[in-house]
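Take this structure, written in structure tokens, and hold onto it; I'll ask about it next.
Of the protein chains in this complex, all but one are displayed in their positions.
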Amino acid sequence: MNQVAEKVSNSADDTIVSVDGIAKRYEGGVQALKGVNLDIPAGQLTTFLGPSGCGKTTLLKIIAGLLDPTEGEVRIRGQKVTGPGPDRSFVFQDFALMPWATVIRNVAFGLELSGASKEERYEKATKYIAEVGLKGFEDAYPHELSGGMRQRVGLARALAVNADIILMDEPFASVDEQTRRKFQDDLLDLLAIEKKTVIFVTHSIEEAVYVSDQIVLLSRRPGKVANIFTTDLDRSVSPDEVRRQKNYLDSVDEIWAILREYLQEDESAAARKVRG
Amino acid sequence: MALRDLSRQAWMWKILSFVLFFGAWEIAGQIPISLSFPTFVDTFVAFMRMTFDGSFLGAYAQTVQPLLIGVLISSFAGIACGVGMGLWRGFEWCTLVIFIILQAAPVAAIIPLITYLYGIGLTSKVIAVVIMSLPLIVLNSYKGIRHTHPSLLEMSRSFQGSRMQEIMKIILPAASPLIFAGLRLGVGAGFIGVVLAELLITPTGIGDLITYHRSVADYPEMFAAITSIIVLAAVTLTGLLKLEVFVRPENRAR
Partner (left out) sequence: MTIFGKKVHIIFSLFLWALVWEVVGHTGWFDIFPPLTEIFKAGLEIVPTDKFHNAMSITLHAYFVGMGLAVLIGIPLGSLMGYSKVVDQLVGTWVNIFVSAPLTAIVPVLMVLFGIGQTTVIASVFMFAIWVIVLDTRAGVKSVNPSLPEMAFSFGANGWTVFTRIYLLAALPEVLAGIRMGLIRAVKGVVIGQLLVAIMGIGELFELYSRNFLFEEFWALLLMVFAFAFATAEAVGYVERRVEFYASAR
């Protein structure tokens, strides 16, 4: 009862996505999520962080409408989610690019599916290809690009359909560290122009703290919201200085302390199993 | 520059391997390992003569008919069937095991029955080609459809693609390399089928050349005829392999 009251009061008009009592049980019997309640503010970057297998991807796909929850519902501006919609676009961890299509066709693919004319969609695609820094690669094929560049294509494709909410599942997981840092900064710059709501899944505490406005920490499986942090970094300074700010370092430490507890619990549980 | 050297080297090796094989053939024919084993040179001479006196032309004009008709039927029916199996669970459930068995089984054994049913004409030979090549084409198309990367399907769904768009824009292009590989296998099996039909049902075309020259003990001619069909098959299959590059645009780039 209490929670419901809280929910209502929380649903101020800056909330764009509200996750209400979501539970997900996979067919094999795995309970991935249980009782997840969450409000995601518009125009900000929210990160899901948590131990491996805790259900981050599952939650993101439920918000995307790609998976149905077993219980609960997701609402976007008060509208219940029943499937994928034009208000959300997804950036995939493995890029999900069509190997047989050029960069420009990949980027324009969302528009192609919605029936836009060729000129219109290529014009938009060209704009976003330039925005993610791939100008000149319009006619390249994915296999000719590096991992980082491929993910830029994935991002441009998600931006091109002009959805308000961008969902990113570990977009930098298969990208090397330098590229990753560059990409993080580019993403932040891009979002400053585009004014999107971004929900971002990552494994990396540093990445989460660095890019997000709000961090949602999920507990071990079955995942539920363990903690919500708001980071308050001064982004007017250089990236290196941001990483030296007290706020940044404190948040990283605080989150690491919680995650370490999970690890220790895991270990002692495993040890008990071995002994018993 | 280095690349050109490499490809020249590959050619050298290829030529060397041909020289070695034909040399061994020549020696085996000179010994001779068997009275009915002609030398390479004799066979080559016979091959040239038959090429220019029109015997091959006449024979292949006949052989190509059932082969082409059969392979075309197998291709259309096979791709349709395989794609259908990949897209509809019910259809898959009903037909998959049948085609797996047909692919593994010696379907050639049915040819005597086909001859009983359809006589010794073109129909029987076309059917012989179809039963050999169809299962391969079906199973490859099916595999191609089923092996579409799931995240591409999810991607299409995330952009609200309809089922039709998903099939036309994701599943079929993703499956096209395997479908094409299936066609190539099907053509190879079609060659086996057509030769078998021409040897077993009634001698026509290339089967007739082989049977006739064997019966009158013209071994160089017989070997030349056999070589010709193997060469034709190899050239056709290599050509299809080269063509395969063009099925996928990304292979054409650079």
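Observations on the model:
Lettered A and B in written order, each chain numbered from 1.
As a convention for this text, a residue touches a chain if its C-beta (ideal position, glycine included) is under 8 Å from a C-beta of that chain, and two chains touch if they have at least 3 such contacts.
The structure presented is a predicted model; accordingly, all values stated were derived computationally and were not measured.
The chain not displayed here makes contact, within the full complex, with B. Listed here are the chain B residues that touch the chain not shown: 10, 13-14, 16-18, 20-21, 34, 36-37, 89-90, 92-98, 100-101, 104-106, 108-113, 115-117, 185, 188, 191-196, 199-200, 206, 210-211, 214, 219, 222-223, 226, 229-230, 233-234, 237.
Throughout what follows, only the chains that are shown with their structure count from here on.
Mean C-alpha positions place chain A and chain B at a centre distance of 49 Å.
Within the complex formed with chain A, the residues of chain B that make contact are 149, 151-152, 154-162, 165, 169-170, 173-174, 176, 248-250, 253-254. Taken together, the chain A residues at the contact with chain B in this complex read 64-66, 83-86, 88-90, 92, 94, 96, 98-102, 109-110, 112-114, 140-144, 161.
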